[in-house]
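One chain of protein is taken out of this complex; the other chains stay put.
By letter and in written order, the chains are A and B; residue numbering begins at 1 in each of them.
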Amino acid sequence: MTTDASDALLRVKNLRVAYEAAGRRVEAVRGVDFEVARGEVVAIVGESGSGKTTTAQAVIHLLDPTARVGADELAFDGIELTKLSRGQWREVRGARIGLIPQDPVVSLDPVKKIGEQVAEALRVHKLASRRAAGERAVALLELAGLSQPALRAKQFPHQLSGGMKQRALIAAALAPEPELIIADEPTSALDVTVQKQILDHLENLVRERGTAVLLITHDLAVAADRADRILVMQGGEIVEQGAAAQVLGSPRHPYTRALVAAAPALASGRLQPSASVRERIETDAAPRTPRPPLLTATNLTKDFGSGRDRLRAVDAVSFEIARGETFALVGESGSGKSTTARLVARLETASDGTVVLDGQDYTHARGERLRQLRRRLQLVYQNPYASLDPRFTVADAVDEPLRAFGRPRVERARRVTELIDLVALPASFASRRPAELSGGQRQRVAIARALALEPELLILDEAVSALDVSVQAQILQLLTDLQAELGLAYLFITHDLAVVRQVADRVGVMQGGCLVETGAAAGILESPSDAYTRRLLEAIPGREFTTTPESSAQ
Amino acid sequence: MLRYLARRLLQGVFVLWAAYTLSFLILFTLPGDAATVAAAGGGDTSTVDPKLVEQLRHEYGLDQPLWLQYLHALGKALRGDFGSNPQTGQPALHEVTQVLPNTLGLAASALVLAVVVGFLLAIASTFPRASWLRQALGALPPLGAAVPVFWIGLLLLQWFSFHLRWFPSLGDQGFRSLVLPAVTLAVPTGAYIAQLLSRSLRLTLGRPYIEQVRAKGAGEARVHFAHALRNAVLPTLTMVGVLIGNLLAGTVVTETVFSRTGVGRLVVQAVGDRDLPVVQVVVVFAALVFVVSSLAVDLVYPLIDRRIVLGRAAATA
Partner (left out) sequence: MSELILNERFTDSGPEAETRHEGEPTGEARRRPASVTRFFIAAGKRPGLVISVLVIALVIVWALAPSLFTHQDPLVGNVTDRLQAPSARHIFGTDNLGRDLWARVVYGSAQSLAATFLAVVLALVVGSVLGLLAGFLRGWVDDVIMRVMDVVLAIPTVLLSLAIITALGFGTVNVAIAVGFASAASFARVMRSEVITISTALYVEAARASGVRWYTVLRRHVLPNSLGPVLSLSALEFGTAVLAISSLSFLGFGAPPPAPEWGALISEGRNYLATSWWLTTFPGLIIVAVVLAANRVSRAFEKNGAAR
């Protein structure tokens, strides 16, 4: 879709935003130009730090007070936004430009009823009397797809799920019938099936009303599914823009190409070890043959609480992992996948069932026996920001397990250098602290620490889900290489089926504490037999745009 | 609900018992002999007649084993007998209750003043558009918290009693004599409320749901009064028990400075005379005030924050 000047609803020319932080000036947005036509859905795609959220906040004038905004033109329906007074802004904000926030869980006032908060959107613009606003709120909640809207209107935010909260926020944003809605990562905090429902619903509502949408997302696939046009941002600049199909189908800018290649939903097939690793190990390229299981989990069950409040988080889950194999456990939040990982790692003790490592039952192992077992079985967490002691240098962190098992000092020093190299960090990083590292670098340190004692099984609990896609791709490649080189087995916990496609040999799908389906990765991803797995697969964004490996290769 | 109330009441009784026991341990087992001091009658302890000390020791039961003394004292305390003033023979409980209304009047007026001023200052430190004004007003509460209460009292006396002659310098008759002590007592408490609340307000104003209210096009007045303030008050409420306790403690100094009759001045005299029963009654009374005010807050809290259901905390983000 092309836009000409006459029907542009929002026109941005040379938008610049800078922050003053600790005496330093940081340019977050550096000369951005774009337009949004009436009724058009435009997506801004970028990784963290690309300036996409700052751009959106500049349009609705909700930037941090320390931000300095400059623009040659920032016009909304012919009104120059940079010239508005506070009072004039209040008439535009909400009434003509609405906002759907990033995290619904923290975006509703916890002490006010849902209905009041939706009605407030009408009340502040004097669009309805108190009574009428209350009634409209119920109608809007219904329109946003909430069941029992009259009841929901009387409830408080904590009584609603994340998806329901986001529907309420959508109702509030749509209430005054704005011409433009800014949706800032509207579903990144939600499960993928909920994400699909909500985005479908939002799409219908805005198409019906002819509302324009500026969709901010890190997820290329979501943008591909939902937007007419896509703007790709990197380092505060728009590096590429155009119709969705064109940006994804034949990206011109190298960054976009890298992004398309890295996006797991758009790639296909299992990752192979990189060329250098393949040369070094010269394995037989023969397909994996069945081997005796390294880990066997039988009827694992975990209950939390007792009596009335008892909650069964994991319900009779059984699986096996062979040496050198990746077994992925997939599920949405609350499916019990992380608890299962913690049971296997023996950070929790199973209420029932057994875990056996290489013939040794360690379900109830404790004290020194459990400690010795830790050598063979290590864990990498989702959040590399919390899993490293902020006071420890990289070398200290990697050294810690070696020290705990009393290895001689000289050997330890050698091994630390070796490990830092193994996870492809420069040797100079040894003396850095976590605060000086990026997320991906920290995750490499966490992996190095986990590998220090040469374990046979690595449990990866959402180990890549906190990372940007390009970094995620690098870590996944690293994990693939390490597996080939060291013959590691992985228990890979994730909510992201697209990632599973890239790393897993076998997959188990969890829902409500139960393992609903398990089998070879290719089989499950292509012809799932369970209804829930099918729903999960259908909800993956970007399915229509699945590109062939040729077009995504550089 | 009823079960919850019963449990909280039981906890309250436990705190009272523990406060009694703690004060008993401090007052009756630490070095320093009550009998010797009592025999000296506030005079020099080196010239007392040892026979008199022996006699008093027996009279107080101080020659018995400690646990017997404790059980005996606890039994009497349950019947309202905390012992008597060694010099006047007045029952301690009676001495305290006699002057209690005076202190309560002072504390209540100071509390009202402190809450009003504290709220105004907290709002004033986030609401005005001019940042210099916010900063200037925001500097007041830390200042108020750093000033010794007795010094404020003396400065007020110096100006408003001696210099301007607006208020009497001492006594406890009538409204005019209440003004200066109430202001003195309100300063630290008001500063404390303002600090807690403005910190909490600033945190709340940074929350995403407040940005969402602004995104609806609401003005700052609505943001503050319809949303931020109510959320910000919640953490402050949990401190009410401590706050009222401090207010009570503040009367010790305030009543001394303004020579008012009251529990505060009574306890100062009691410490001077080593009148142990009175000190103990006041300590237990302070614990009672804490227990009652905490319980009151617990009962009010769920009305403001609907996430909290009495007896169990809902899991919240």
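Basically, a residue touches a chain if its C-beta (ideal position, glycine included) is under 8 Å from a C-beta of that chain, and two chains touch if they have at least 3 such contacts.
Just so it is clear, the structure is predicted and the values come from calculations on it, not from any experiment.
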Among B:5, B:100 or B:145, residue touching the chain not depicted: B:145
Touch assignment to the omitted chain, from A:79, A:150, A:311 or A:386, lands on A:386
Absent-chain contact - pick from A:82, A:161 or A:438: A:438
List the residues of subunit B that touch the chain left out of this view. 14-15, 18-19, 22-23, 26-32, 142-143, 145-151, 154-155, 157-158, 162, 241-242, 245-246, 248-250, 252-253, 256-257, 267-268, 270-272, 274, 276, 279-280, 282-283, 286-287, 290-291
Chain not shown, touching residues in subunit A: 19, 21-24, 26-28, 47-54, 64, 102, 185, 188, 218, 234-236, 258, 345, 347, 371-372, 374-375, 378-379, 381, 383, 385-391, 400-401, 403-405, 424-426, 435-436, 438-441, 446, 449-450, 452-453, 466-468, 470-471, 474
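Following the convention adopted for this analysis, only the chains that are shown with their structure count from here on.
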Distance from the CA centroid of subunit A to that of subunit B, rounded to the nearest Å? 50
In the complex with subunit B, residue positions of subunit A that touch it: 60, 62, 90-95, 98-99, 101-103, 105-112, 120-121, 124-125, 156, 158, 169, 172-173, 176
Taking the complex as given, what residues does subunit B use to touch subunit A? 207-219, 222, 226-227, 230-231, 234, 304-307, 314-317
